[in-house]
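Every protein chain but one is kept in place in this view of the complex.
Per-chain numbering from 1; labels A, B and C assigned in written order.
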Amino acid sequence: MNFVLALTVGVLFGVSTYFLLKRSVVKLLLGVLMLSYGTELLIFMMGDLSERNMPILELGEEPFADPIPQALILTAIVIGFGFTAFTLMLAYRFYFDLRTEDLDQMVEETEVHG
Amino acid sequence: MFNWLLIFGPMLTAGTLAFLPAHKRFLQLTTLIPLALFAGLLAHAGDIADGKTFRTTYQWVDALGLELSLVLDGLSFLFALIITGIGTLIVFYTNSYFQKDDETHRFLIYLFIFMSAMLGIVLSGNFLGMFIFWELTTISSYLLIGFKHDYSVARIGARQALIVTGGGGLALLGGIAMVGVMSGGVYDFAALDAMAGELADHALFEAALILIIIGAFTKSAQFPFHFWLPGAMEAPTPASSFLHSATMVKAGVYLLARLAHTFGGGDIWLYALGSIGLFTFVYGAFMALSAYDLKAILAHTTLSWLGVLIALIGINTKDSLKAAMVGILAHALYKGALFLVVGAIDYETGTRDIRKLGRLAGAMPVTAVASALVLLSMAGVPPMLGFVAKETLKVASLEHVPDAFAAVFPVAAVVGSALTVAAATMIGLEIFLRKPQHGEDLYAHEAPLPMWFGPLILGGLSLILALFLHQFLDPIINPALSAVYSDPAEVELYLLPALDDLAFQLSLLSIAIGVVIGVTNRPLRDSLQNKSLLDPTHVYNKIFGIGDDKVDVRSLLGQGYRFVNRRLQDGILRHYLNYVFFTFVLIMIAVIIQVWGKLKLPSFELDEITLLETFIAVIIMISAVATTFARRRLGAVVWAGAAGVNIALLFALFGAPDLAFTQLLIEVLTLIFLMLAFRLLPRFMQDTSRFTTFRTMRDGVIAVMVGLVFGLLALLASSNREAPPIRYWFEENAYELGQGHNIVNVILVDFRGLDTLGETTVLVIAALGVLALISPMPLLDMLDKHFKERVRQQLEAEAALEKDSSIISHIYENINRVLLAGDDFRGDDNA
Amino acid sequence: MDRFIVLPLLIPLTTAILAMIAPGRVPRRWVVRTALTLNLAAALWIFATILRDNTVLVTNAGAWPAPYGITLAVDELSALMLTITAVLALGVGIFGDITIDITRERFGFLPILNFMLMGINLAFITGDIFNLYVAFEVMLTGSFGLLVLGDRDNQIKGGIKYMIINLMSSTIFLLAIGLTYGVLGTLNMAHLAERAADVESPGILTILAAMYLVGFSIKAAAVPFFFWLPASYHTPPAAVTAIFGGILTKVGIYGMLRVHVFIFPNEMQHLQWLWLLMAGATMLVGVTGALYQREIRRVFSFLIISHVGYIMMGIGFDSRVGLAAAIFYMAHHMIVKTALFMMAGILEGIHKAKDLHRMGGTVNRAPVLSVLFFIAAMALSGIPPLSGFFAKFALLSAAFSAEQYILGGISLIVSLLTIIAVYRVWHEGFWKPAVDHILDPFIEEIVLERLDNVQRRLIVAPSVVLVGLAIGMGLFANASYELADRIAGQLLDRTRYVDAVLGDYQEEFEAENTLPPTFQVGRE
Partner (left out) sequence: MRENIFTSFTTRLMVSFLFMLSLYLLLRGHNYPGGGFIGGLVGASGVVSLYISRAASNGAVTRNSPRIRPGSNFWGYLMFIGITMVLLSGMWGLLFGNAYLDAWWYTSIIPGIGKIGTPFFFDVGVYLTVVAVIISITRVLANVKNPDDIYEETGE
């Protein structure tokens, strides 16, 4: 199963990278979204995937799925969600201020004088 | 104790002055400080002459081998005498040089800091400790050169001096660090001298030596680092006199003299010091004849004489070192005085242009007498101290000179001396005797007492010391020589040699040539026209490219700056991300290749693959890839959502119900947020530039590489499990200790509660950040009207392009219209 | 008493919450000032305790035994970082609550500042690698908030770059943690260090270490991951830049020290080429970019990068000398850079301009500030006898001892270029005669005219203290260098930390899968 999931992880990260390298601020948002998918899946792979009973003592029985990556991913998802919301607002402000979604317009003023 | 006083006396004076008002009374009193130190030194003269040394030590940083050890031996004594003695006259002089009290005040603060730093250099018995004072002289001289910082010339001069001497200081620091590596962290001069043999065998020896020599050369203005010294002539005259003739520029000479016994054995020492020194000797003296500015003339003669001192130390024989010691003293006396004279003339006439000055002997008789004395000394005419110096120089150039310099040295000595004589003749003639070359005679009268007092004293000393050689000079020179030569060295100085002595004949020859050149200086100078030959300033500009306000972007550093700021930091996010991703991929691939042999490689087993999960994974992949092909935002979001939902499904299948729930809910909320945001955002941008295909290809390649690397990492990590996970403890104890059946939840709220605390905080901060982002919307009025009009037209054109009849497009249009209309609903929560 | 090492986490969090609901400007200020003072007191207490008892303070959050729960552990390095951070936070807090404009303060400057401080402190005290990630995220979100607060155009521009590139860093760091759990099966740093020491196929650890290195390098703004820093640091108000410039990149460095020196010490030799390559490039690129900047804060932003290169070089030598030098340099740089950024803010306020071209004549207008700036600039460019010199020399010695002559040479050249860049600011801003210029209507920096005399003194006071610290670090270089050396030794030794954290934990537990040893927790 690892090979399949690793391939999936690779595809997710590839797509995310592709989006992040675009000029459009909207595509940047999609890139951020995809990035969190890839991350979640990759960490999830670090548990033992052959043991897949729900880690709930009353309902399931051993071998449980590894609960630690699950807890880590939960934390990461929520943090990522906060980031996404923030990025959304940032993108809106970007569009509001610069009236463009072209990220290439963000040139920094570093003139050499003289 | 007295050692400490020498260093901290001036320092404390500076500190106290800084908190005192700029009142003449305090300022004039400060003359007593260096005078007292000078007297104190003289009180030690007897002991020093007997070969005693005084040593005090304070451990500063043990781990770095840095101690503040102050050693007063013959060499230090000679220099300390010069510093405090001339320092006294300079401070006295300064009090009438500036028009305003607060200028004097500020100047004296800098000057005392400098004086204490300079005393620190010559007293330090620890190489590293010496460097600290070395850098302090750089900084304080920077402040002094840039004293009149309202003028851009002063700032440029200060910056040049800072860069050259500061750069040299860093080279010296590198050398010191290497010495530390060679000696095992020992920096004490005496200890280093004791292990001179071991040091010379070390592989780093030559590198260290070269770095130290560079440091000394920059400070002592040797070719090709000399150009900062003429540039530093924007400093107030007392500073020029003190720093640029008597003390700071001699720091390099001092350092080399101090190290002569330890490092002076090899070829590098001989050739570097000998050739550069001699070249600078001739070059400087020659350039002095081309300058218009009196101070520039003096600066060039100074670096010339420094050159010969360096060369003498490079030759490193007893005779040459003796000549160096006498030369240091003689030069300090006459050159310090000359600068002061120039200051007085400038003060009285308002110009330093040698072509405008003339016939001042009548107007300024005392100054003229003082000048005559020191000029005679400079020219090396008996019975002045300068003659003794020149004579010992000639002797040194003839005897025991290594073969390589046997022919060159005497010739250079004669030529250089002749040119020096020419310069002295020229100064005397042009200022005091002849008519001005341009314009009429200037109106002037005698300078105030503090301004002629110094030169007169120094001129008198030049005469008296020479006349009473054995009484005054020997007790100073001999201990110094012993300290340098590291043998009790008794040498005989003499004033008038026999006529058939070759050295004496050479001296006479050079005086004769010099006088001839000096008298005919005007045509020579007119033909040279103030131009600098072999001037490295343009190389400096090519490298650093900074005038004061303007930056030459074609210079080396300017190009580097442009490269970093235009090419790397170009403001375009995707370029940045390109670098980040690309480097990351490169690093990971390199590391994976590096350790490939040590890895357990994953094994592919077909029966592990389960159908349902694989199917879902394939859907995820298809959705993800489809996202990139979506032409509309909504399509892309739907595909992304599909991927997210399927990931949640995958979590559920692998026994992670909490995760699946959360992922699903977050997915929904994210989609809602995206929809809400899309209402506010433009449609996908059409990238119409010419490089689109290339860019897509490049992005694609990087994306594929990133994907491959992460996929590979996932595989490698899951096939290289090195230790059992700690999970079982949680399973055992979730109910017993955590009082809950849901292990994941117990981990979240209890076992790893701190993580949850952190992530909750992240959410709160994110909310605050979002609020902060919309808070003070800039006023719309501030936007330029035309700009807004143009943007709107562009948006309309884009909107027209977007219309098409696909179903997704309709949904999108609907939702978008709905959302666009929406606003907060009333009456529920906005209390 | 060990359990109170959690105070540096709780005090800023409580303060942030209180500042969120504080009913007005004056109470809010006093809440925050009091709290920052308390925070400093707590940090000093921790530092003093550790120095006195020569121990590692450990507490387990929730009283769950290590390595299962989250362990908080403070050793000398953490304590040093906590203390410096607390000093800087108090200084910038006072500087900030006076100089920040009313809009920014209403929209949460002080709460967000304290939230960020909480993240930073948590990063220093945590002994769990995933918790370190969480701490980084708290810090990052807080810094995003501060960065865009006030939302001027260029703040948004800088904010996007800052955000996205740092997101990469977080992601790579998080993935590395995930992989670490997969490989070593634990998250506790001490436990990781113990397990990493005896691993069968250590190749995978090298890969992990490289991932961590990239993640932290982005945070620390090393070349070629530095872009976010110069793009954003000049945009927010001076107070924000001061705290960013002093602390944020150093948290990345702290991560490097913890992970590479403490957990994966054996990987340093395999990755040394990468360390040194990056360090050299970082030093050079940073200082080259700083040379002729027009904006004073951009000069110092680029210099941060350059000095991060110095620190990385010290770590990369993989020797105690280098490590001690790096730690010394880090402490020095945090203090001096914060002071310089604050003074840059005041300078911008005096001249109503950000452009050096429009400044001038400060030596006559503000002599005290000028003297302070000059001393701080000297310290930054490594002029003795100030703090920077000893850091620089120790690094140089470390370079030559490690036979890395090229890097030693680069560090010397960079040092010269630093002098040029810094003194260009001095020339343009202070020495040059004052320039008449049209006041920038959009400049919203410190409005000095609105401040009363006490406030004017108060905004200079933090700089005075910090410059005093820099002088003190130099004059008492023996003590400060020995402290750095002690920290380095402790970091390299590791056994004390591991023993303190893991205590009587038995590794056999997992292997035999038996019940854990009994311990007292969770009273019924």
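Keep this in mind: contacts are C-beta pairs under 8 Å (C-beta built on N, C-alpha and C of every residue); 3 or more make two chains touch, one makes a residue touch a chain.
If you're wondering where the values come from, they're calculated on a predicted model, not measured in any experiment.
Displayed chains that the missing chain touches over the full complex: A, B, C (touch as defined at the top).
Within the set A:7, A:20 or A:88, the residue that contacts the chain not displayed is A:88. For the chain left out of this panel, the touching residue among B:357, B:480 or B:770 is B:770. Residue-level contact of chain C with the missing chain is found at 3-4, 6, 9-10, 13-14, 17, 20-21, 59-63, 106-108, 111, 520-524. Interface residues of chain B with the unshown chain, by the touch rule above, are 657-658, 661-662, 665-666, 668-669, 672-673, 676-677, 679-680, 738-742, 745-746, 748-750, 753-754, 756-757, 760-761, 763-764, 766-768, 770-771, 774-775, 777, 780, 785, 788-789, 791-792, 795, 818-826, 828-831. In the full complex, chain A contacts the hidden chain through residues 54, 56, 58-59, 74, 78, 82, 85, 88-89, 92, 95-96, 99.
One rule holds for everything that comes next: only the chains that are shown with their structure count from here on.
A count of contacting C-beta pairs for A-C and for A-B identifies A-B as the more extensively joined pair.
Chain B and chain C, compared by their mean Cα positions, are separated by 25 Å. Separating the centre of chain A from that of chain B, both taken as means of CA atoms, is a distance of 45 Å. Chain contacts: chain C has residues 130, 134, 137, 141, 144, 148, 151, 153, 157, 160-161, 164, 175, 178-179, 181-182, 187, 230-231, 292-293, 357 touching two or more partner chains. Residues of chain B in contact with at least two other chains: 549, 551, 558, 561, 565, 569, 571, 573, 577, 581, 710, 713-714, 717-718, 725-727, 730, 752, 755, 758-759, 762, 765-766, 769, 773-774, 777-778. Chain contact summary for the complex, chain A toward chain B: residues 1-15, 17-30, 33-34, 37-38, 40-42, 44-60, 62, 64-68, 70-71, 73-75, 77-79, 81-86, 88-93, 95-97, 99-104, 106-108, 110, 112-114. Every residue of chain B that touches chain C in the complex is listed here, in rising order: 59-64, 66, 128, 131-132, 135-136, 138-139, 142, 146, 149-150, 152, 155, 159, 162-163, 166-167, 170-171, 173-174, 177-178, 180-181, 204, 207, 544, 546, 548-549, 551, 557-558, 560-561, 563-565, 568-569, 571, 573, 576-577, 579-581, 583-584, 587-588, 590-592, 594-600, 710, 713-714, 716-718, 720-730, 732-733, 737-739, 750-755, 758-759, 761-762, 764-766, 768-769, 771-778.
The touching residues of chain B, counted against chain A in their complex, run 547, 549-553, 558, 561-562, 565-566, 569-574, 577-578, 581, 602, 604, 608-610, 613-614, 617, 620-621, 624-625, 627-628, 633, 636-637, 640, 643-644, 647, 650-651, 653-659, 662-663, 666, 669-670, 673-674, 677-678, 680-685, 687, 699-700, 702-704, 706-708, 710-715, 717-719, 725-727, 730-731, 734-735, 741-744, 747-748, 752, 755-756, 758-759, 762-763, 765-767, 769-770, 773-774, 777-778, 787-788, 791.
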